[in-house]
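What you see is the complex with one protein chain gone and the rest in place.
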Amino acid sequence: MRPNQNVVAGQRLPRLDGAVKATGRFVYGADFALPGTLYGKVLRSTLPHARLKRICASRALALPGVRAVIASADVPAARYGNAIKDQTVFATDIVRFIGHPLAAVAADTLEIAEHALAAIEVELEPLPPLYDPEAALAPGALLLHPGWQSYTALPVIARDGNVAGRSRMRHGDVDAAFAEAYRVYEHRFTTALQHAGYTEPRAASATWDSTGVLTVWSNGQLPFEVQATLSDILQLQPSRIRVVVPGVGGGFGGKLRIGVEHFAALLARASGRPVKMVTTSEEELTAAHPRQAAIITLKTGVTRDGRILAREGRVIVDCGAYSGSGPGVGAVALQCLYGPYRTPHYRLESLAVYTNKVPAGSFRAPSGPMANFAVESQMDMIARDLGIDPLEIRLRNVVQEGDLGPAGEVLRDVSIEECLRRAADAIGWHDRMTTPGRGKGLACSWWMTTGGSSGVFIKLNPDGSVGLTSGAVELGTGALTGAAQVLAEELAIDLEDVRIAMVDTQHVPYDYGAQGSRTAFSVGNACRAAAANLRAQLFALVAARYGLPAEDMRLHQKCVVAGDKRIPLSEIASQQYTGGGLIAHGTTLNPPSAYDAGRVENHPLPVWNTPSFHAHAADLSVDGETGEVTIHRYVVAQDVGYAINPTYVEGQIEGGVSQGLGQALSEEIVYQDGRVLNANLTDYKMPTSLDMPPVESILVEHASAAGPYGAKGVGEPPCIEPPATVANAIAAATGLWVQSLPITAEKILLGLRGESAA
Amino acid sequence: MTHIPLTLTVNGRPYDLLIEPHWTLLHVLRAEIGLPGSKANCLEAECGACTVLLDGKAVNSCILLAALCRGRSIITIEGLGDPEHLHPLQAAFVKHGAVQCGYCIPGMILTAKSFLDEHSERTPSREEIREAISGTLCRCTGYQKIIDAIVAFAAAHPEEQGPAHAP
Partner (left out) sequence: MSFSLHRPSSMAEAVALARQFGESARFIAGGTDLIIQINRKQQSPAHLIDLNGLPGLAEIEETPHGFRIGALTTHKTIERHPPFQGPLRALAEAARVVGGHQVRNMGTVGGNIANASPAADVVVPLLALDAEVSLVDPDGARVLKLADLLLGPGHTARHTHEVIDGIAFARLPAHSATAFLKAGRRKAMEIAVVCVAARLTLDARGLCAEVGLALGAVNAMAMRATEAERVILGRLPGVELFREAGRLAAQASRPISDVRASVRYRHLLVQALVPRALQLCVDRIGEART
């Protein structure tokens, strides 16, 4: 499975787009504009829940330079959405969150567009708002979507009133197991909304041609999903919608769902001109796709020596005003709550609930950090209570090769024990001094490598370069460089010989998208398949030309080696033996794994493809008089299967940890009465360079069966464990567990003093 | 809306412009001069993506009125080097894996350059370099390889560095 030579794959090579980015020549979606473009802006609701009585655009339309104003009456009455089609482009009769789009304007300049927004007349009649998901679950609670039954949804989704999705995983007899347990622990944890925080705002440019075909330049992660969503919204066949992706300045799942493409498209149609839209910082913090806030209750029964007998857990995921990614996110929380642990009896339930706040999305490892915060904090609490070392209690419980996962699937390529031991060794676990205010903590988890299909076309050019066309978007992770390294390894060429094409849905193969840590894995696999196809073509051509047996041929240093002959690939390509040049196609689709359907109810993703395992450890100090936390060292041991490019794999770990530490210590979108109080980067606190400790990455390589050279998905896992790792280290340092995120200095100080937070 | 004439010197070249007084340097660079390498994000001096060098010092171009830059020297990322002639600092960023999505990188490189030029008499420590970039946010990298790149560059190039080629 591993490559023969690791000449290109496995090497710390500079990424293909590094120089163009470092010199400011790389064009991002937010930079892109069409000639003659107009500029669009969205008018958004200032009330969290209201009846939209009247909206009138005539004053706005009369302003010089305003070319179109649209609201719900001007767009098809269609609903769209991921799990549930519950969303409309503009509020129709009910406004459901502050930030809910009401109308949109296209004008000659951005300033005119802003003036035009102010000239749109809106009449709203307030309705009682519902902010608390637990209140939304209570019997008799106000229905936020009175027409919920009329929405179409994926058949697997179980819905009821304010519940946008309920999933369950269970096995065995939890109540009997609790009765037998030595001790049963029950805790409640809460986590806050977190902004994905990509540095490049969401942007789109749209134009229609004279035959009614739409082209959208979008900086989103899933161009084929944008195409499908636009198809729903515009009531147009996908073949009449073309999505092109210039550069993307970070996504992290926040650019998964449609951003501003639909507004740009609708305004372009209404005005007859190209339209460019870019979100503002305020829109990103009030109307984007943040990580859901969650409430987790977890009850665990254990034996005297800390072995898990049973778990009962409930995750409430606050969807916001529309389901967004909520139902799927809630469901996946269950596997995270189960953890990489042997659990004989379990009863786990997730509820995705509507409230009058921003619809939330799929930020990196969606629901992972929240569920992990609960299960790993509680693990340490149990360890402390039973007098067992936190590392030891985990080692007693972790899954082994061949164990069953929560859906009854067989777990393969299990490496959690190695990750735990290596992280613990690296942090000096057995060397823990009892300095007051200083402590070490650890946490572990597992996560999926999302499946889904990918295809690539490759083309060998006469100069020996190879064009790589895939439907996968490069977000910045380096995944496409990684896939190109796999391709170059397979074809015995240099990485710099690979040219990656821009993604354009019109002619790239379908790709399930840059999400779920799947890109290098899936595109890498497709590249191996395409390379095999191209190799076969090359060998057949050489065999025919030279009368040599193809079976004895191999590729080496940009040549076909056949006996004592070395024929350069560029020579074969320039001979034009076949029409249209040397082109090959490769695809990949992971087959679904077998599982026990009896353990799972209404779960859209019951089995995790090619799971990865990982453990984090931190050494930190807590200032006992201010509550401020200083992390001295942070260690990650992550099973990456095979590190296609160790530099960029480390980059994912270092970056993921910074997002996780932000969630752990300082980041939250603060809502008060339905309004975001900190809708700017002054008060939404992402880590600066001074907030980051040195991060040591230990790349564990426990090869997977399905990944290219054994690779596993790498991008999401590093943001999962930091909240629990930090919480456990703070508890080790102070004796205090904070059970809500972010764990701010204020919460720590007040907690140490036995005072409750304001 | 009154336009005023303004000549700006950017990357060593003069540009004769007609601008509105409230236009920021960032807007003028991107929309009027056609240098989109300086990036727009928060537009409130909170993220540093718009950082350029004004008389050699890093500033947030998103809150700097273009009209106040009359007679001053402006260097953008495009003026430091191009893909065929990378400034060694740019090369260090590429070599050390400091570039992921790259959106913060123009601002980050110029922030680093400003600091290193300010301390050109010595090689700053890793911790000083970490502090030097604390006004420029990166969401992708966790800063580690960015700091590695700047540290490596500073160690290899103790003297003050100008642009890679005459603009």
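In order of appearance the chains are A and B, and numbering begins at 1 in each one.
What we mean here is this: contacts are C-beta pairs under 8 Å (C-beta built on N, C-alpha and C of every residue); 3 or more make two chains touch, one makes a residue touch a chain.
What you are looking at is a predicted structure, and each value in this text was computed from that prediction instead of being measured.
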{"item": "Given B:Asn11, B:Ser38 or B:Asn60, the one touching the chain that is not displayed", "value": "B:Asn60"}
{"item": "Residue among A:Ser621, A:Ser666, A:Ser704 or A:Asn728 that touches the chain left out of view", "value": "A:Ser666"}
{"item": "Residues in subunit B touching the chain absent from view", "value": "1-2, 4, 20-22, 24, 43-46, 48, 51, 54, 57-60, 63-65, 67-68, 111, 114-115, 118, 131-132, 134-137"}
{"item": "Positions on subunit A contacted by the hidden chain, ascending", "value": "111, 625-626, 628, 665-666, 670, 677-678, 682-683, 685, 687-691, 744-746, 749-750, 753, 755, 757-758"}
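Assume only the chains that are shown with their structure count from here on.
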{"item": "Centroid distance [mean C-alpha coordinates] between subunit B and subunit A, Å", "value": "30"}
{"item": "Residue ranges of subunit B in contact with subunit A within the complex", "value": "30, 35-44, 46-47, 49, 76-78, 80-83, 86, 90-91, 93-97, 99-106, 109, 130-131, 133-147"}
{"item": "Contact set on subunit A toward subunit B in their complex", "value": "12, 14-15, 17-28, 30-31, 197-201, 247-250, 252, 278, 280-281, 475-478, 647-648, 650-651, 654-659, 680-682, 686-690, 692, 694-695"}
